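Quick one: structure below, then a few questions.
With one protein chain held back, the other chains of the complex are shown just where they sit.
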Amino acid sequence: MSEQAAPRRRNRGRYEGDVPREHYLNVAYGLKSWLLTVDHKRIAILYLLSITGFFAIGGLFAAIIRMELMTPTGDLMSSEVYNRVFTLHGVVMVFFFLIPSIPAVFGNFFLPMMIGAKDLAFPRINLASWYIYTIGGIFTLAAIIAGGVDTGWTFYTPYSSTYSNSAVALTAIGVFINGFSSIFTGLNFIVSIHKMRAPGLTWMRLPLFVWAHYAASIIMILGTPVVAIAIFLIAVERLLGVGIFDPALGGDPILYQHLFWFYSHPAVYIMILPSMGVMSEVIACFSRKRIFGYAFIAASSLAIAVVGFLVWGHHMFVSGQSAYVSMVFSVLSMLVAVPSAVKVFNWLATLWRGSISFETPMLYAFGFLGLFTVGGLTGLYLGTLATDVHLHDSYFIVAHFHYIMVGGAVMGYLAAVHFWWPKMTGRMYSEFWGRLSAGLLFIGFNLTFFPQFLLGYMGMPRRYHFYPDEWQVLNVLSTAGASILGIAYLIPIIYLVYSLRYGPIAGPNPWHATGLEWTTASPPPQHNFETTPTVTEEPYDYSKAIENVAITPGAGPESPPSPAAPRS
Amino acid sequence: MSHDAHAHDEPHIVPLSIYLAIFGALMIGTALTVWVAVFDLGEYSWLHTPLALLIASAKATLVVVWFMHVKYGSRLVWIFIFAGIAWFLVLIGITVGDYVGRNWEPAPNAWQAAVEAPRSSELG
Partner (left out) sequence: MSQRHGPVTAAVITGSMPEMDNDHGPLQHHFDDMAQQNESAALGMWLFLLTEVMFFGGVLTAYAVCRYLFHDAFAEGASHLDVQMGTINTIILIFSSLTMALAVRAAQMSKTKLLVGLLIATMVFGGAFLVIKGIEYEHKWVEHHVPGKYFQYDGPMANQVHLFFSFYFTMTGIHALHMILGIGWMIWLTIRSWRGDFSAAYFSPIEMTGLYWHFVDIVWIFLFPLLYLFGAGAGAGH
């Protein structure tokens, strides 16, 4: 079969050409050219930098948590401080890293290129979204300085509304503002996918990365406003004392949980869906095979987005929620596992008999597959009514969502970084260090979080820094894993930055990948393509050789002429 | 859904009479809302809210379809609107359903017994 004949990616060799003379990075210089840019690629870089910054802050808090938990007694800090540390870890990681991560960086950069457009539909709104993100971030950082916040990232009432003495309102306003950045990003993606596709790019020819972002955008559009109003009401509650969530004033605290989880459960899918989109790209590329079950993967993204909205109550099984509603939520939670499983099985089928090679992005993708599966399956324990009563608010759930968030979303993010870095910068990073850090990450991650499953199952509750002595071994293992994890995060920063100057020139298509983004120069020109591309075939056609084409400046990529199919 | 289909070179101009008719209908709707609200429905007084929401929905539909030109818009806009309504109904339906459902739950006998039994007998 032609798959056998497809060239192994190992024949990459050095790219002989040079970086293009003019590209989006050198078309203008100076702070102003960055801060006032409307180029989606530059906005993506702005996001990359700020998100990395927030990841570092969130990681720092994680390090403090793990240090504290090395010993069974709270000898590093007081309980009040510990509360603030884990809250800020959660707030920063969820709202300022995970939710924007892949959409705002790689979605912004590659979605327009994948659909053959010059930019997103609303470039200025796109820039505004970065500013809103930054302003929201500044509020949150100000809250850290103003004494931190100790409610947990969920801002549960009445703790956040009545009893907390920390900077809740400031943080809440920060998160509220940040929500609009997410809304703007989602809005931009949906409109762009509907209206900006290149001629011939029908829906069934879209890369699965685009489908995944479409689904995630639906959640951003329909979910974010609800959490915005919930958090807005908390801020109003604290500042004016209106009492909507305050039982002392007749309000209802569980109501807050409904509004919060209506968004914050689907928000998990905002984090994981784009990551799944990355998986589809990476696994197809490094298996040198057409993706298996394209339509099923695309449809399952939408199914996750829709069904994901119907399961929020599984966070509230022990809150006093009606048992009937809990049953419905439990059944629907089982149901949402189906489309996720459909994806995993399709990726496995794509790997089957593929010419697999183990480049860095693929190692991260393998990490994703295993860890996401563990995270997803342990989610079923928590979606089951009876077992949840035992496992609720224990380290089991901490381990579960870190397997999804770190094992899934962060692995996907790093896979994306390593997959598209050559396209974004025009340079290759060190494959040795890349593979090494991917391996370290996998080991460190499992060492950190697997013991937490055991701890949770034995009954260690989350959000406490005292625990019985017999749990110390597992906690020390977890902390040891966290230090490996920390190193595995730091190494890429070093070799990626190093590659910017000393890395070999990548050429337009170092991975011999399919997709419109690989048909243009690396780094891409300011308007992405010299000429608007025309799409004539299905995505992921790895059956034929894809050369690392040298693109002479000024000439468009070669593609066979074809009658342009209608847009939309 | 070719994007040339609704080119704005020739905008669809709705006749003035239609706008005025919709306006009139909205005014009548407002009067109806107030009238229904103060009308004594006797033992059916619980109907006040459903009726008010029904009239409000009818008014909103008129505004969306005519004032907001959805009648002449693309199918996609219809889908968006229905998605918005559906998601809102999910949110409010399940949330209110939780509160209503709590009233239906029978307390298990064991709980009732535990509450009523004196503490000593529970231990013994």
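Things worth noting here:
Order of writing sets the labels: A and B. Residues in every chain begin at 1.
By definition in this document, contacts are C-beta pairs under 8 Å (C-beta built on N, C-alpha and C of every residue); 3 or more make two chains touch, one makes a residue touch a chain.
Since this is a predicted model, take the numbers as computed values, not measurements.
Only one of A:I221, A:L371, A:M424 or A:L516 touches the absent chain when the whole complex is considered: A:I221.
Touch with the chain omitted from the figure is made, among A:D119, A:E281 or A:E517, by A:D119. Here one chain is not drawn; of A:V242, A:A349, A:L454 or A:I491, the residue touching it is A:V242. Counting the whole complex, the residues of chain B in touch with the unshown chain are 3-4, 6-9, 11, 13-14, 16, 19-20, 23, 26-27, 30, 33-34, 37-42, 45-46, 48-49, 52-53, 55-56, 59-60, 63-64, 66-69, 73-74, 76-77, 80-81, 83-85, 87-88, 91-92, 95-96, 99-100. On the side of chain A, the interface with the absent chain consists of residues 117-123, 125, 183, 186-188, 190-192, 194-196, 199, 221-226, 228-230, 233, 236, 240-244, 248-252, 255, 258-259, 262, 527, 531-532, 534, 556, 561-564, 567, using the contact rule stated above.
Keep this in mind: only the chains that are shown with their structure count from here on.
Centre to centre, using the average C-alpha position, chain A and chain B are separated by 34 Å. Against chain B, in their complex, chain A makes its touches with residues 194-195, 218, 222, 226, 254-255, 258-259, 262, 309-310, 313, 320-325, 328, 566-568.
Contacts from chain B toward chain A in the complex involve residues 1-3, 76, 83-84, 87, 90-91, 94-95, 97-102, 104-105.
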